[in-house]
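A single protein chain has been omitted; all remaining protein chains appear in their positions.
Moving on, here comes chain A:
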Amino acid sequence: MATTKTTPVATLPAQGRRFQLGRFRDLTLVPVIIVLLIVGSFVDPVFLTAGNLTNVLQQQSALALVVLAEALILIAGKFDLSLESTVGMAPAVGVMLVIPVAAGGFGLELPGILAIPLCLLVGGLVGAFNGFLIMRFQLSAFIVTLAMMIVVHGLQLGLTQGKSLFELPESFLYLGSATWLGLPAAIWITGLLFAAAIVALGYFRAGRSLYAIGGNADAARAAGIRVERVLWIVFIIGGVIAALAGVLETGRLGGISANQGVGWIFMAFAAAVIGGVSMDGGKGTILGALTGVLVIGLVENILTLKGVPGEWKQLVYGSIILVALMISRLAGGKAQD
């Protein structure tokens, strides 16, 4: 009751200020990144070399794409845990359709050039099926995609009999291993997709509708947005991007292991949330999510350079995510949700 008493005039300056803060909230991790760069340069002189930083970006490009997909879905107010399984399953199925039985394929031996399109198609189908269960059956996104995470990974294990795939068509490895204009192609692809998503979500009606749906789905519907259709498309795009992440990862490593992508989803969530994307939907930016990925990548690189034993990495990793959360919370000023 008391709040309605304030005269609008009196609240004007306060709102102006808060909006300024809101604008910078996307960038609250920038100080963290700067601290990490300084710490890293002390840890090892190699750290601040172009070669090492390029390496960091290339290693993180596949995870970054999963973060991008998750951020889109989170902003629209939904959830997708199955992305990590798509990272492994989609490339495996795409490849198995083109390679001979001897190499672990189905025996269809479709033209090798089709492997990547087929892989992306499989990713899109997983997204579409998630959307079908969530929108048509009105099921909770969390539990549907949790089940799908297990189902999709289980499908990969079943089809490959738990084995890794090594004899892959050249064309499939190209994107993850090529170099364009002095930088790995994976960095270009990831960078371009992030740029496209930043523009789409910042300047296009379709992109803005994700924020409207995540912020208040009923209001979005009343404004004439086709909420179900948009969400469905977002799930499909998320699946396709995750499949592309799988292609890049496969190209970088030269094979598809049975565990490709497993455990990534927690990193993807951590990166998106420390980057300012709200778990409740409607809040956060793609640029913010990108800073989240960079923090995670730099931490991992520093730990490797420092020679931290593998058994302790998880603990340090998790702790640093917590610290990053606290810093971005303090810098952002508002309670986390």
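Note that in this section a residue touches a chain if its C-beta (ideal position, glycine included) is under 8 Å from a C-beta of that chain, and two chains touch if they have at least 3 such contacts; residues count from 1.
Everything that follows uses one rule, which is that contacts and distances are computed from a predicted model.
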Tell me the UniProt name of the left-out chain, picking from "Acyl carrier protein", "Nucleotidyltransferase", "Ring-1,2-phenylacetyl-CoA epoxidase subunit PaaB" or "Multidrug ABC transporter ATP-binding protein".
"Multidrug ABC transporter ATP-binding protein"
Considering the complete complex, of A:V32, A:I134, A:L165 or A:A212, the missing chain is touched by A:A212
Residue of A:G40, A:G261 or A:G282 touching the missing chain in the full complex:
A:G282
Over the whole complex, note the residues of chain A touching the chain we left out.
1-6, 8-9, 11-12, 14-16, 18-19, 22, 199, 202-205, 208-209, 211-212, 214-216, 218-220, 222-225, 278, 282-283
